[in-house]
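Every protein chain except one is present and positioned as in the full complex.
Coming up: chain A.
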Amino acid sequence: MSHFFNTYFPNVVANWYGDNGFVTSIWQTLYMTVISAIFAGVIGIILGILLVTTAQDGITPHKAFYETLDKLVNLFRSIPFVILLAVIGPFTKLVVGQTIGPKGALVPLIIGTAPFFARQVQLALVEVDKGVIEAAEAMGLSPMQIIFRVYLKEGLPELIRSGTLTTISLIGLTAMAGAVGGGGLGNMAISVGYQRFENDVTFVSMIFILILVFIIQGIGDFAVKKLEH
């Protein structure tokens, strides 16, 4: 077995351990993905709920607020991620004290993902049957109760679908952030595999990213299947 790896993936074996090795890179990618997903998830859900509830046909319509938030979300979604990384550098430094390494990648990852997820949350919650919302209003539920007991409950399967999709696209972004100094598998693939012509490293980095994507997709699909009736 080790003979096989030594023959076909010599650079992978050489780069397995160490500060810039595969083990570290996998951890860095997981770190960036999980922490960003948690923060972007919370921010996205809050923004998504605000978009749904303050819309004209929402439970607490507020035109000015909705329009502002709607435009802001669009604005941030429109900035290409590679440029966002550079543009918000000073802000990143202010928040986490550094602009490189996995920690430095967190801020742009969160800012790049949250608006995307907010839109996904909005789309998921808008799908919740308006009639059920009306029934809840007729029962005397408060807007907060409607959000937690109806929107989030009825929209949960769709939210998980969006969450899965967002997390997968987030992994894509971690690879990009990695390439410009964030570390992780993206960094591995580009700065080691690509720039040093160690193609086996690029290939194996991709395989690890794919495995990660399949695992997340699998968990998402399983949860949706359990929740949908």
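Keep in mind that, in the parts below, contacts are C-beta pairs under 8 Å (C-beta built on N, C-alpha and C of every residue); 3 or more make two chains touch, one makes a residue touch a chain; residues count from 1.
The definition used in the following text is that contacts and distances are computed from a predicted model.
Chemist: Just go with whichever of "SUF system NifU family Fe-S cluster assembly protein", "TonB-dependent receptor", "ATP-binding cassette domain-containing protein" or "Carbon-monoxide dehydrogenase large subunit" UniProt uses as the name of the absent chain.
Modeler: Checked against "SUF system NifU family Fe-S cluster assembly protein", "TonB-dependent receptor", "ATP-binding cassette domain-containing protein" or "Carbon-monoxide dehydrogenase large subunit": the hidden chain maps to "ATP-binding cassette domain-containing protein".
Chemist: Would you indicate which residue among A:I38, A:A135 or A:I215 is in contact with the undisplayed chain?
Modeler: Considering all chains, including the one not shown, the answer is A:A135.
Chemist: Considering the whole complex, not just the chains shown, which residues of chain A touch the missing one?
Modeler: Chain A touches the chain not shown through residues 129, 131-132, 134-135, 137-142, 145, 149-150, 153-154, 156, 227, 229.
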